[in-house]
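Take this structure, written in structure tokens, and hold onto it; I'll ask about it next.
Yeah, one chain of the complex is gone here, protein chain that is, but the others are all in their spots.
Our next item is chain A:
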Amino acid sequence: MEAVQQQLQSLTWSDAAYLAPEWILVAFTIALAVLDLFLPRQSSRSSIGWLTLGGLAISLGFAIWRLTDVIDKVGKTDANGQPVSHVIRLMGDSYRIDVFSSLLKILFLVATMLIVLMSLGTVRKTDISDRGEFYYLLLPAVVGAMIMASSGDMITLYIGLELLSITTYVLVGIRKHAVQSAEAAFKYVVTGGISSALLLFGMSYLYGITGATNLGAIAQGIQQHASEYPALLYVSFFFILAGLGIKIAAAPFHYWAPDVYQGAPTPVTAFLAVVSKGAAFAIIFRILYNVAFFASSPDYPIADDVFLAVLVIAAAAMLIGSTMALRQVNVKRLMALSGVANAGYLLVPVGLSLKGMHASNVGEFIFYLAAYLLMTIGMLAVLSVINKSVGHDEIGGFAGLYYRAPWTAAAVVVFVLSLAGLPVTGGFFGKLFILLGAAESKLYWIIAIMVVSSVISYYFYFGIIRQMFMRATIDTEVRVPVTTGIVIWLCAVATVVLGIVPGPVLDFVNDHFSIVSDLFVRLQ
């Protein structure tokens, strides 16, 4: 078999400048780890928390700057009138800075900042003894997620994935003295191992068939040789799907999620639900659209089958997630199962593929991810406040919240409406855009499943509203720490804003993003 050759360039200094957002986070991690050693034992670690926040903010600044830079170059031509690519390719296309990756990085950084801010108000020393580690370990985890978003090569992609996974294993188990936390960490490590094994196995076949690790090279190799190895390709793609299915907690690969979400500290739960899930989606998009898309041969419509499998997993996740949540009374487990259903919704634009007129998959995906980010972090921030007040995560903790803390209850209403996909919230338009996309692709069965599963989900989401408005109040004071309050309100207001003027976000993505230049990795 002729291997597709590629040149691996080394990283130059000028290239390194493009990686400023990542470097800054690495530098902050090291500096904060050292600082943590020198700080006196008794001192509160919130200074480290604030520094972590600062590092994330600087990184975010650079990421936004890079995005505007990239966008400026969209559609430019050189002196000869030839179009110039706006994508920055590093190390032979194994690391790419394009609109897709930049947008996702910004979302990951914003999410992590919200999570750190929420922790500053609610994380107690009695609960997490190593608060310094808790804060600065979030940084390498985000770096992992950012690498995943940017990678155009299976090696970088895998490195990012493992960096993210290993740090989150530690974070899940950081409540060392809580049995639940240790159990959750153990389960997460084992599940993560299974996920990595499946993913690596699938990727090894791709390497075997094409002799390349670069996604562009693989795509080229597959276009030439797909008809020779249909069985191997099927196995490869389905194993990759299963491996990543675990990471995004889509059914039937989701069983770990409720246990792990419940055992992890609430901010870490939010991180797993948003950043970890989002990063896995990034590589699903990359691999499927780059590689699987070209794997069909006349006898074996592999691409169709793989995208169909994605939709089947999406349907299973929506139905199983929302029915299993019906009987949950623990809010964290509820959010885990709601996250399963939401993984299903997010998979729909992936699985729609590129059919007919429909090409706004990534726009729909990013919009819903943004809405999901806001409602999930907001909801968990409220939960962490309630947990501080009543000492547990049961749904009963919300009883009579409207009469104890009316404004917080109002924020929860916003989150619940958004989760349930009702107007006037970001969740409504997120789901609506996905539905419209599916309608454009004429995939009516998936629309029906989306609608049915969201009808089922009203039942348990409104359980929370019933608790707040229609239960006698319990006599515990709810004190919302300032930083957590800021997070709650930022999320609630942004959710409503997305629900009133969804246009700008969606337009921004659809105007600047193009599948060919921003998602496809192509050899030049």
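One rule holds in what follows: contacts are C-beta pairs under 8 Å (C-beta built on N, C-alpha and C of every residue); 3 or more make two chains touch, one makes a residue touch a chain; residues count from 1.
Operating definition for what follows: contacts and distances are computed from a predicted model.
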Hidden subunit of the complex - UniProt protein name among "NADH-quinone oxidoreductase subunit L", "Putative aldouronate transport system permease protein", "Cytochrome c oxidase subunit 1" or "ABC transporter substrate-binding protein": "NADH-quinone oxidoreductase subunit L"
Identified contact with the non-displayed chain, of A:246, A:288 or A:385: A:246
Selected from A:81, A:298 or A:503 as touching the chain missing from the view: A:503
Touch criterion as defined above, residue of A:23, A:458 or A:489 at the omitted chain: A:458
Interface with the undisplayed chain - residues on chain A: 183, 186-187, 190-191, 194, 198, 230-231, 234-235, 238-239, 241-242, 245-246, 251-253, 255-256, 259, 300-301, 305, 308-309, 312-313, 320, 323-324, 326-327, 360, 363, 406, 410, 417, 422-424, 428-429, 433, 435-437, 439-440, 447-448, 451-452, 454-456, 458-459, 462, 466, 469-472, 501-503, 506-507, 510
